[in-house]
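With one protein chain withheld, the remaining protein chains of the complex are depicted in position.
Just so it is clear, A and B label the chains in written order, and each chain counts residues from 1 on its own.
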Amino acid sequence: MSRVSPLSQASLSLSRARYSLGPWARIVALAVCALLTLGPVIWTVSTSLRTPAQSFDLPPKIIPTHPTTEAYRGVFDQIDVWLLALNSTLVTALIAVGQMVTAGLAGYAFARLEFRFKKPLFGLVLATMMVPLQVTIVPVFLVLKSMGLTDTLLGLIVPAFPTAFGTFLMRQYFLGMPKDLGEAAMLDGAGPWRIFRSVYAPLAAPGLAIVGVLAFNYHWNEFFRPLILETSGQNYTLPLGLVSLQGNLGTGSISVVLAGVVLSMLPAVAVFVVGQRPLREGITSAGVNR
Amino acid sequence: MTDSNLTRRTLLRYGAYGAGAAALAGTAASWDRLTGSDIPGRDDGSLTVATLGPAYGPEAIRTLTEGFRNVHPDIKLRINAVQAVDWSDFFAKILTQIAAGTAPDLVYVATEGVQLFAKSLGVPLDHYVRRDAAELKEYFADVHPSLVESMMYEGRLYQLPVEFNAADMYLNRQVLQRAGADFPAPDWTRDDFTALLRGMKKSSGSQFTPYFWTNRLWGGVVPWLFAGGTNLLTESKAPGGAWLWDSFYPAAEREGRGGGFRWTTPQATDDRVEEAYDYLASLIQEGLCTRPEGGNGQNLVGVFSTGRVGVTPAGGFWAGGLHLAGMKADAFDVQYFPRWRTQRHQFGAAGYALLRTSRKQDEAWEFIKYAARRDTLMRLFDTNQTTPARRSMLTAGRYEESGPRHWQVFYDTLDKFPDTGPIPAPPQVAEVTEVLLKYTGTALASPRSVRPALRRMQGDLEKAMERDV
């Protein structure tokens, strides 16, 4: 890494002079993109605060003239939000934690440890991402049945612990860290466990944060697996519960449906906000080796 | 390495330990929740019923379960509301359970799946119906024979219908007024309909389309095929069924009944089918009608209730939907589908199918009877999100708050047009539907594509119908 620094120092001083024009154009461009990205979300939130009769107004009124939280009351009246949220939280949090552990460990092994069958094993891990759920769901259900885990939350959680994507990401993360750190520790007489624990693991926080945040997002919104695996109403997760809001043959109120969508995205937003810090603090890890 | 790095690292570590401990404690505390062992009475050999989630909310399930317990305290009942968005999701769930040998005893099935279930999974109810004929007299007297017939397959009865929806025409009163048009007469024709759309178009600005429909089996092209005096597949009736008609229906209503429908030879290239497509294509050309979107029409209620659409085909389920969407009872109304060659309507119905794999068939039959009782249905269908199969439940009081004013149309559709029948749904229904939707989309995507699309539809339908399901 040290070999890059002088070069970048040079380029930094070279382009100092042209810097003054950049930032505003950049911020405006980013703001436009952010608006495009958030547009549909804003529409969703504002529609959930409007009466159904105003829901399809054109031009769309972003700030509702008569905001009403009736739709949100509708959600709480029609479904047991608290039970659903508890189930979703349990499932998602445990999956996220589990994935961070399995992915962190396996990713490190693939990146920094030497052992036999490394390549085929890594191939096997990656291959699991390549089969759509729709193909394997019936066999998965049979496996879970043989373990007595159908229609339990554990049946949703345990199979989701191994994560091909997370393992791959963490492998790349560890590979991206300078090799000389570990080698230096080894020269100091540190064993493989110590090298992992004291040198590399502390640097992995941002990578693990990404694994955790993405796992939370994905499993929080998961629909197909819970639909197939959970049978008792007590085991439903939020996305399953929200289906009720659509009413028989799609006759539910659009405002209530969207209010449900907005409510269900709040925790995922919160997790992202919390996760921002470790994501940002990746910088500190890079600080170690300079 | 600076101090701040050290502390941050220490903090991070303790943070991680803390999170781990919290996770462990949380897991331990919620172990019962995770393993589902806090759910009372699961796996206790209850009679299990799978219903469609959105149709039966938690409140309805409680009502059903408690009501059943009062009548049959000795039968343990579990109702599982499958939270499926559409029928294919619902099937995915049920089929997986069947594959694993954990199938429910009873499954809520609509017309789309009646024959598929009957052929491969269901148990005919004939001997139960005969046995309990006295008890069921009142039910059959209250339910139109067309609905009952749609639940028959090859002479045997597989379900007792509890709800149905025929495709009538909903009209937005405000749009009618703007066009200066009168509310159409019950015997209005296709030409009246076209003229009305033109009037609406002329009197409204942009972002308005007179006629809106969704590309699906129920309420899509099929009503126009029926009105045009044809069908996607040739239609005939299976023999049999006399045992039922003779014991429950008066001679006048028995007339022409059989043992359920048979849908066989595809006839997509039939002149009349072509004509129906040409008509819809001409409406699109003239800007009187939208190109049909695929899917289940979740936005339909919204665009209609806000006056972006003037006319659309829907059934009794829409009364509740429009009410929820904030439409006043007098802001919309319903009329029969217009007459073309015929004024035959199409409908879909639903009820509980008893699975062959069930080991509690007698108990299941008790539930079927219970679910079809008037007091049960009264409690279940209090928001008008469907049309009850029992005629006596359609009263002025029921529709007073939600509208429409001509609510009689919902059930009278069956009486006034006795040839009104179910959407074509042979056991091969899934593939037939897919082919129909696929080529309807192509046929109406651009002018002059009707003929080639229908030719290919015919070919694919023939292939689909040859398949043994």
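As a working rule, a contact is a pair of C-beta atoms (placed from the backbone, for glycine too) under 8 Å apart; a residue touches a chain by one contact, two chains touch by 3 or more.
To be clear about the criterion, contacts and distances are computed from a predicted model.
J.: The complex lacks one chain in this depiction; which UniProt name from "Peptidoglycan glycosyltransferase MrdB", "Sugar ABC transporter permease", "Nodulation protein E" or "Magnesium chelatase" does that chain carry?
T.: Of "Peptidoglycan glycosyltransferase MrdB", "Sugar ABC transporter permease", "Nodulation protein E" or "Magnesium chelatase", the absent chain's UniProt record names it "Sugar ABC transporter permease".
J.: Of the listed residues A:79, A:97 or A:242, which contacts the missing chain in the full complex?
T.: Candidates A:79, A:97 or A:242; residue touching the omitted chain: A:242.
J.: Can you work out which residue in B:207, B:247 or B:395 touches the chain that's missing from view?
T.: Only one listed residue reaches the unshown chain, and that is B:207.
J.: To test your reading of the contact rule: which positions on chain B touch the chain that is missing from view?
T.: Residues 85, 88, 91-92, 95, 98-99, 120-121, 206-209, 212, 215, 290-295, 298-299, 302-303, 308, 430-431, 434, 437-439, 441-442, 444-446, 453, 469 of chain B touch the chain that is not shown.
J.: Using the document's contact rule, name the residues of chain A that touch the chain not shown here.
T.: Counting only chain A, the missing chain is touched by 1, 4-5, 7-9, 11-12, 14-15, 18-19, 21-23, 25-27, 29-31, 33-34, 37-38, 40-41, 43-44, 56, 58-60, 101-103, 105-106, 108-109, 113-117, 121, 124-132, 134-136, 138-140, 142-143, 158-159, 161-165, 167-169, 172-173, 175-179, 182-183, 186-187, 189, 191-193, 196, 206-207, 209-210, 213-214, 217, 221, 223, 239, 242, 257-258, 261, 264-265, 268-269, 272-273, 276, 279-283, 285-287, 290.
FYI, only the chains that are shown with their structure count from here on.
J.: Please work out the Cα centroid separation of chain A and chain B, and write it as a whole number of Å.
T.: Computed value for the inter-centroid distance: 36 Å.
J.: If you look only at chain A, which of its residues touch chain B in the complex?
T.: These residues of chain A touch chain B: 51-58, 78-80, 86-87, 90, 93-94, 97, 137-138, 141-142, 145, 150-154, 157, 202, 205, 224, 227-228, 231-236, 240-241, 243-254, 256-257, 281, 284, 287-288.
J.: Give every residue of chain B touching chain A within the complex, in rising order.
T.: 1, 5, 8-9, 12-13, 19-20, 23, 26-27, 30, 33-36, 38-39, 42, 52-55, 57-59, 61, 78, 80-85, 89, 92-93, 95-97, 99-100, 102, 165, 207, 296-303, 305-306, 308, 317-318, 320-321, 324-327, 385-386
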